[in-house]
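Only one protein chain is missing from this complex, and each of the others stays in its spot.
Entry: subunit A
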(Lines give C-alpha, C1' and ligand atoms only; values in the text may rest on other atoms or scores of the structure.)
Protein backbone atom coordinates (compact mmCIF):
# COMPACT_ATOMS: atom_id res chain seq x y z
CA UNK A 1 0.00 0.00 0.00
CA UNK A 2 1.60 3.32 -0.96
CA UNK A 3 2.30 6.03 1.64
CA UNK A 4 -0.66 7.48 3.54
CA UNK A 5 -1.81 10.93 2.48
CA UNK A 6 -4.64 13.25 3.53
CA UNK A 7 -5.14 14.18 -0.10
CA UNK A 8 -7.84 12.01 -1.73
CA UNK A 9 -9.10 11.89 -5.30
CA UNK A 10 -12.03 10.57 -7.30
CA UNK A 11 -12.87 10.23 -10.98
CA UNK A 12 -15.99 12.18 -11.97
CA UNK A 13 -18.23 10.98 -14.80
CA UNK A 14 -17.39 12.76 -18.07
CA UNK A 15 -20.24 13.04 -20.58
CA UNK A 16 -19.51 12.89 -24.33
CA UNK A 17 -21.46 16.14 -24.66
CA UNK A 18 -19.36 17.90 -22.04
CA UNK A 19 -18.77 21.42 -23.55
CA UNK A 20 -15.61 22.24 -21.57
CA UNK A 21 -12.35 20.39 -21.16
CA UNK A 22 -13.36 17.65 -18.67
CA UNK A 23 -11.55 17.13 -15.38
CA UNK A 24 -10.59 13.47 -15.38
CA UNK A 25 -9.60 13.36 -11.71
CA UNK A 26 -10.74 15.65 -8.92
CA UNK A 27 -8.79 16.00 -5.65
CA UNK A 28 -9.79 17.05 -2.16
CA UNK A 29 -7.88 17.39 1.11
CA UNK A 30 -9.09 15.87 4.37
CA UNK A 31 -8.18 17.31 7.78
CA UNK A 32 -5.76 15.27 9.92
CA UNK A 33 -8.13 15.12 12.87
CA UNK A 34 -10.28 12.63 10.94
CA UNK A 35 -7.53 10.09 11.39
CA UNK A 36 -6.78 10.73 15.07
CA UNK A 37 -9.67 9.48 17.15
CA UNK A 38 -8.81 10.21 20.79
CA UNK A 39 -5.76 12.43 20.99
CA UNK A 40 -2.96 10.47 22.70
CA UNK A 41 -0.95 12.34 25.37
CA UNK A 42 2.55 13.71 24.78
CA UNK A 43 2.29 14.29 21.06
CA UNK A 44 5.23 16.29 19.62
CA UNK A 45 4.55 20.03 19.89
CA UNK A 46 5.58 23.24 18.15
CA UNK A 47 7.37 26.01 20.03
CA UNK A 48 4.93 28.75 21.19
CA UNK A 49 5.94 31.09 18.40
CA UNK A 50 5.63 28.39 15.71
CA UNK A 51 2.33 27.26 17.20
CA UNK A 52 0.97 30.79 16.89
CA UNK A 53 1.81 30.76 13.17
CA UNK A 54 0.80 27.17 12.54
CA UNK A 55 -2.58 27.50 14.22
CA UNK A 56 -2.14 24.42 16.36
CA UNK A 57 0.09 23.33 19.23
CA UNK A 58 0.58 19.73 18.05
CA UNK A 59 2.49 18.90 14.89
CA UNK A 60 0.09 16.05 14.08
CA UNK A 61 -2.79 18.49 13.54
CA UNK A 62 -0.89 20.96 11.38
CA UNK A 63 -2.90 21.19 8.18
CA UNK A 64 -1.77 23.90 5.71
CA UNK A 65 -4.29 23.81 2.86
CA UNK A 66 -2.57 23.89 -0.51
CA UNK A 67 -5.15 23.98 -3.29
CA UNK A 68 -4.66 20.86 -5.45
CA UNK A 69 -5.71 22.93 -8.42
CA UNK A 70 -3.05 25.60 -7.99
CA UNK A 71 -0.55 23.89 -10.29
CA UNK A 72 -3.27 23.56 -12.91
CA UNK A 73 -3.38 27.26 -13.89
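A few points about this structure:
Criterion: contacts are C-beta pairs under 8 Å (C-beta built on N, C-alpha and C of every residue); 3 or more make two chains touch, one makes a residue touch a chain; residues count from 1.
FYI, contacts and distances are computed from a predicted model.
Per the UniProt record, the chain missing from the shown structure is "Spore coat protein JB", taken from the list "ABC transporter ATP-binding protein", "Spore coat protein JB", "Molybdopterin-dependent oxidoreductase" or "Peptide/nickel transport system permease protein".
Within the whole complex, the absent chain has one touching residue among A:6, A:36 or A:52, and that is A:52. Residues 39, 41-42, 48-49, 51-52, 56-58 are the ones on subunit A that touch the missing chain.
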